[in-house]
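A single protein chain has been removed from this complex, and every other one stays in its place.
And then chain A:
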């Protein structure tokens, strides 16, 4: 009997706790997805808007009541989100890969002692601080440099986001580079390559799939970030003419109007639809990441 209890404790207690917690997480994910679909489809089911209108029209005037009849074209916000995220990626990726290479190959001691803790700090800074610094330093600076009446712009959003996704891309890239088979390095040096030739011709190509995973992870993070971007893009409801014009994006629009609009009304439902779209886009990112990771495995 005692033996049985002993055995139960030793074997099943821990296992059931772990299993239970795992199942809870799966349930939470599923219920969030289910809830977003339930809320997000209201625009199309209850208020009879077409998906086409939502995705491709820029006429955004949803009615803040239960009668409906407004316009729910979210194209400006979708384009804003895409543009700012890709700009952030464009700025951050070169820095990230360079830092990763520096930390792993060029100067591991300096990198591990100085750069890595610095990147850790980057991750720890709350997004409101990035936004606030952006608002008080970056926005006036852009206005000053380009001689504009105000500095709220796609560029400001891109720079702030680039800072925020830089640590994500860097740390995933570092892992990817560290996972490159040491035999490649030895073989390359045996063949007489210089260090740079090895980095450039052997190491980076074989770490590509891992680095790409980091890039997409960064993109997903950029896409979902609301606060910091919202503070510096100006939230002007228009397509940007160039990277110095203000615009709006999905997360900022959701944050602006979610609380003030009546829950279940057309306006509120249209915002939920945008939240659903964000979820779908992040699913797509995860899917792409999986495909890349699988391809990487196959190559190995």
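Here, contacts are C-beta pairs under 8 Å (C-beta built on N, C-alpha and C of every residue); 3 or more make two chains touch, one makes a residue touch a chain; residues count from 1.
Quick note on the criterion: contacts and distances are computed from a predicted model.
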Quiz item: What does the UniProt entry say the missing chain is called, choosing from "Fe-S cluster assembly protein SufD", "C-type cytochrome", "Phosphate-binding protein" or "ABC transporter permease"?
Solution: "Phosphate-binding protein"
Quiz item: Among A:94, A:124 or A:149, which residue is in contact with the omitted chain in the full complex?
Solution: A:149
Self-check item: chain A, residues in touch with the chain not shown (by the definition above)
Solution: 9-10, 13-14, 17, 64-66, 135-136, 139-140, 143, 149-150, 152, 230-231, 234-238, 246, 248, 255-265, 267-268
